[in-house]
Every structure is written in C-alpha cells, then in structure tokens.
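Report on the following structure.
One chain of protein is taken out of this complex; the other chains stay put.
And now, chain A:
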Amino acid sequence: MTVSSSSPRGDMLMMLGMIVAIVFGPIILAPFGAGYPDLMQKFAIYGIFAIGFNILFGLTGYLSFGHAAFLGVGSYSAVWMFKLLSMNVIPALILAILISGLFALVIGFITLRRSGIYFAILTLAFAQMSYNLAYSVLTPITNGETGLQLLLDDPRILDAPLASGDLPLANLFGLQMNSTYETSFLGMTLYFNAGYYLCGVILLVAFYFAMRIFRSPLGMMLKAIKSNQNRLNYTGVNTRPYTLTAFVISGIYAGLAGGLLACTDPLAGAERMQWTASGEVVLMTILGGAGTLLGPIIGAGAIKYFENIFSAFNESELNAVFSFLPDGLREAVVSVASTFVGEGWQLTLGVLFMLIVIFLPGGLLEGVRRILSLFNRPPGGGMEERSARVKSAA
C-alpha cells in the first residue's frame, strides 16, 4: 500500500464492497450457517476492534498485549449509561468512546515511553491490573464476579417507567436491538436484525475513518515510525505525540466495540479484559494481514466463524461425522479430534495461527492476493508483487 498503489477508485470500490457485504450480510452468510444475528453482530464488533488495533500494531508497529482492557472499559461505560440514563444506545456508545479514549490517553502516556517487547509487557501488565481491579477495589463499579447487569430498579432517568416487570431492552430511539425480521429464502432462514445493522453501520464508519488515516499524512508518519522511528526523530518529527495519537485512536475503537457488545447484550464482565481476549485481537490482525485495510476484518471474521463451528462440536457429533470408519479406528479418531473441538477450540486456533505465520506471513489477505495473481498476471505486475513481499518481510 504505497502512495502510488492507492487510487481513489480502488478505495471507492473497497467502500462499495463493504457496503454491499454489510447490507446483504444475512443473505451472504446464511449458506455458511453463519447468518444468525448473534454471530453476525460478533463479526462486525470484532471487526471494529481489529481495525482499531491494526492502526496501532499494523501501521505504527507497536504491539499491545492489553487492548482488551479498553474493550472492557467500553462495555462497563455503556452498561452504566443504560442503568443511569437511558436504554438508548447513543449515549451509551458516546460514554464508551469518551471513557476508553481517556483511559487510552493515560495508559498510552505511560506505556509509550518504551517500545518493542517492553511496550508489549507494559500494556499486558496494565490490562492485567485493570482485570484484577475490576474484581477487587472496583467492585462498586464493576459488580465483581457477577458482572454489571441491568436491574429493574435502575434509575434510567430519561426513560419512561416500565409497564411490565420485564427488563428493558437496548434500543435506538425505540428500535429494539433484538428486533429481527425473519424470512425464508431458497430453503434457508434469513435474519435481518436491528442490532446487526447498527453494528454494521458503525463498522462501515470505523472502516472509512481507518481508510482516511491510512491515506493521510498522519498515516504516512505512523508507517514511518514502524519503519525507522530513530530516523524520523532526526527528520524533525516528535514521534511521541504520533504514537500516542495512534494509541488513543485504537483504544477508542476497542471501547466502541466494547460498547456495542453491551448494546447487543447488556451485561459487562471482567473476563472481557482478560489477556486471552487481548491475545485474540493480535491473532485476528496477524491472521488477516497486519498493516492492510481489509486484513483485520477478514481475520476477525475468520476467527469468530471457526470459533463458532469448532466450539459447538461435541463427541456425539464427531461420532456421527466419522461413522463411516470401522469402530475401533473411529474411537481413536474421535478421541484425537475431540481435543481440538469444544473447549479445545483454542488448540485448533493455535495450530491455525502457526500455519499462517509460517506459510503465509502476510496473513489470509496475502493468500487471496497470491491466488488472484495466479489467475491474472497484469503486465508489469511484477513490481507491485515484489513490493508486497518486501512489506510482508518487514
């Protein structure tokens, strides 16, 4: 993605592609068994998380191992807004953005004094501290292990009093997040869900904003920091405010994603801040292609999709899948395979990740590019291909 290879037309096509994919998401994903609201919301939300993370990691070269802390902060902020003010998602998301941005400003200010492995460890330490605080000192805010939940007697000062004894639902000016229009199409059930479309629209805005950053002078400075921070200092640039800008933007993206998680399921728990969650977004970004625009979204989608498939399998289903094998062999195969599914899905993820890093260091997006270049070799395409390879080696 050098200056020369990004054309206004290419960007517009990419935006159009995103719009089509999001609008027709329920139809496109249905044949893969992924067209139901819960999962589609996750695709969009973790897509936002990964896009933001990529601005810090892919663009600026700072590997944070603590970004789930901002996800958690966003969720808590949103739920508090639901409890105190209104079930409308707008104030909830605004608070999620503000608080996570503020949090990122403080944490970034401290951790960005170091780079490389020390920065990674500092961010990890901060996230773990937040996680532990959520369980201890901060229980009045986080409600400890139970998690922060909506209660019938929450003030909700802007909302009308509830008619029935049911808990209220998150809504966008009355449009409830769980309202879904179901229809049948070619024998599949399609779900058009309000919560999904809210997340989708925000994903679109988040993607557009990231694209502007990639194509701006700021984006070029961030790439220069990744490439040779030292040189940039001798070029008259004070790199600290730039890295802090990138850190705060990525923290806000994470907070926004956390806020959306609360909008689709109004509950916030500290496990959202655990280091495994921070590691997951690193995997998503690398798996899809760090430093590229689309890669993180693809990575987030791939991980959430396979998580959904693999973690749903259990032993009896495996037995059914391998029923064509003779009994003794089947038991052996099933006992091996079962370590990779259900709770063991993380093991599959680990293997998948290793394969990608070893054989496709540029991520899934590079895989797609390689396959495409097999089919159409444009005249003079060699140079671009080489520059792509040079980038991925960095």
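Note that in this section contacts are C-beta pairs under 8 Å (C-beta built on N, C-alpha and C of every residue); 3 or more make two chains touch, one makes a residue touch a chain; residues count from 1.
The criterion applied here is as follows: contacts and distances are computed from a predicted model.
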| field | UniProt protein name of the chain not shown, from "S-DNA-T family DNA segregation ATPase FtsK/SpoIIIE", "Putative Electron transfer flavoprotein subunit alpha", "Succinate dehydrogenase / fumarate reductase cytochrome b subunit" or "Glutamine transport ATP-binding protein GlnQ" | value | "Glutamine transport ATP-binding protein GlnQ"
| Who touches the missing chain here, A:Met18, A:Leu148, A:Met221 or A:Ile356? | A:Met221
| query | Among A:Ser184, A:Asn230 or A:Thr276, which residue is in contact with the omitted chain in the full complex? | reply | A:Asn230
| field | Missing-chain contacts mapped onto chain A | value | 2-4, 6, 8, 212-213, 215-221, 223-224, 227-228, 230-239, 241-242, 245, 383, 386-387, 390-391, 394
